[in-house]
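For reference, the structure is listed below as structure tokens.
All protein chains of the complex are present and in place, except for one that has been dropped.
Right after this comes subunit A.
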Amino acid sequence: MNNEMHLKFRAISQNESFARVTVSAFVAQLDPTMDELTEIKTAVSEAVTNAIIHGYENKREGYVYISAWLDGDTVELEIRDEGIGISNIEEAKQPLFTTKPELERSGMGFTIMENFVDEMTIESDPNHGTVVRLKKKLSNAKAVFN
């Protein structure tokens, strides 16, 4: 199956649930397991939350963009913001590292994303934004080719 979708929404926390539910509804057509769906929802939630809290610093300004592609049994996701960017990606990826401990952030966002998908890449340009790309192969996806 080949399919794609694109979303744009305001960077406000109300949209976190909207984003993960929408992506999971789109991915559902590949017939993933419940565990796989939970993993995708959680990874999307982490990336979107990062964009809102860190990219746009909770200012309720700006947009988050999500693109999703289904290709055979593989899901590819791109979560993008036009926020302040990440100055040190390697540091940001460390488990328990957070720039906002006062907000009770656990520092586990990237660790969770990395664990829940097969491939994760982060591209960031300070002052221009961040793109997180996630790729996941589904175990029992229906291989329907038209």
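Here is the rule we use: a residue touches a chain if its C-beta (ideal position, glycine included) is under 8 Å from a C-beta of that chain, and two chains touch if they have at least 3 such contacts; residues count from 1.
Methods note: contacts and distances are computed from a predicted model.
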Missing subunit (named according to UniProt) among the choices "Alpha/beta hydrolase", "Integral membrane protein", "Anti-sigma F factor antagonist" or "ABC transporter ATP-binding protein":
"Anti-sigma F factor antagonist"
Considering the complete complex, of A:Asn3, A:Gln29, A:Ser87 or A:Ser106, the missing chain is touched by A:Ser106
Which of A:Val23, A:Ile53 or A:Leu70 touches the missing chain? It is A:Ile53
Which subunit A residues would touch the chain omitted from the figure, given the whole complex?
13-14, 16-17, 20, 35, 38, 41-42, 45-46, 49, 52-53, 95-96, 103-109, 111-112, 115
